[in-house]
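For this depiction, one protein chain was excluded, whereas all remaining protein chains were kept in their positions.
This part shows chain A:
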Amino acid sequence: MSDTAAAVALQELALRKLTRRWILLILGVTLVGIFIFSLLWGRYPGLGFISWQRVNQDELAKLLIFNVRLPRLITALLLGAVLSAGGIVFQMLFGNPLVEPGFLGVSQGAAFGAALCIVFLGGSAVLLQGSAAVFALAGLALSYLLARRIRYGGWVLRLVLSGIAVSALFSAGLGILKYLADPLRQLPEITFWLLGGLSSITWKKLLAILPAVISGLVFLYLFRWRLNILALSDEAAFSMGAAPKRDRLLLLTAAVLPTAAVISVAGMVGWVGLIIPHIARRLFGSDTHLTLPAAMLLGGIFTILCDDLSRSLLAGEIPLGILTSLLGSTIFIVLMISRGTKVHR
C-alpha cells in the first residue's frame, strides 16, 4: 500500500524534476538567443540590427561587434550570473532572503577601493580591480568581525547592523576621496564608476576579471546542493557531516571574489542580486540544486537586456546601474504585492 504511494510520489517528483530541467534548458537557449540578438542590436549606424552582410563588408561594423559589443556582452552575462549566484549564496548563508552580495560592506568597500585607486594610484584596470576586490573583502571581514562583537540581538540582526555601520564608514571615506579628487579628471571617473556601466569594457578588462569570475562561478555551481545544508544552523549542519565554519567561509569567498571582480569593472550595479534569486526561487523552489544555475541564467538574461536598453534607449548611454535598479525594484514591488505571493513571517 505505502509502497505504491511511495512509487507514485517519487514518480511525480521525477517528472517535476524533468520539467524543471527542461525549463532550465529553455532559459539557456533563451540566453543564447538574447546574446546573439544583442550582438547585432544597437545604434550603428542607426537604431536597429546590423546584418551579417554588413559585418562582412563594413570593417567598422566588424570591429564594433567583435571588439566592443562581444566583450561587453560577455561581461554583462558574467555580471548578472555572478551577482545572482552571489545573491543566492548570501541569502542561504545568512538565512535571510533579503540580503544581496553587496550587503555587509562589500559594495561600499569596493566603491571606496576603486575611488582610492582612481585618486591615488592612477586607475589602471588591474590596479582598480585589485583595489576594489581587496576593499570589498575588507568590508566583508570588518562586518563579520564587528557582528561577532556586538553584544545584543540575534545573529542576523547583528550582521545587518554591522553591515550598515561598515558601509557607512566606507561611504564616508568615499566622500572624502571625492572631495580630494581632481574635479575634471578623477571625479567624473568616480561618479561613472558609482553609477555602474559597461561602456568602457574592453577585452583586456574582461580578461583581467575572467579568472576570478570563472573559478568562483564554477565552484559555486559544483557546490550548489551542499549550499542547502549551510542554510541550517551550525549545529544542524555539523550533525549532517558538514564542517559549517569552513564551508561557509569557502562559499562566502567564492561568492565575494567574483563579485568584487565584476564590480571593479562594472561599478555599482544594484538589485540584480536581490531580485533574480527571488524569481529563481519562485520558478524552481528553494532547493539550490536547480535554483542556483537558474539564477545564473536568469541573471545573465536580465543584465544583458538591461544593458541593451542602456545603450539603445537614448543616443547617449544610460548608466546600467540606474536601469537595473529601476527595473529590479519595479519587478520586486510587483512580485511583493502580486496575489501569488505567500505571506510568511
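The rule is short, and it goes like this: a contact is a pair of C-beta atoms (placed from the backbone, for glycine too) under 8 Å apart; a residue touches a chain by one contact, two chains touch by 3 or more; residues count from 1.
Methods note: contacts and distances are computed from a predicted model.
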Chain excluded from display, named as in UniProt, from "Amidohydrolase", "Neutral metalloproteinase", "ABC transporter domain-containing protein" or "Cyclic nucleotide-binding protein": "ABC transporter domain-containing protein"
Residue, one of A:164, A:232 or A:326, that touches the chain absent here: A:232
Touch criterion as defined above, residue of A:164, A:195 or A:242 at the omitted chain: A:242
Absent-chain contact - pick from A:26, A:145, A:222 or A:249: A:222
For chain A, residues in touch with the removed chain: 2, 5-6, 9-10, 12-14, 92, 95-97, 222-226, 228-229, 231-236, 238-243, 281, 285-287, 289, 342, 344
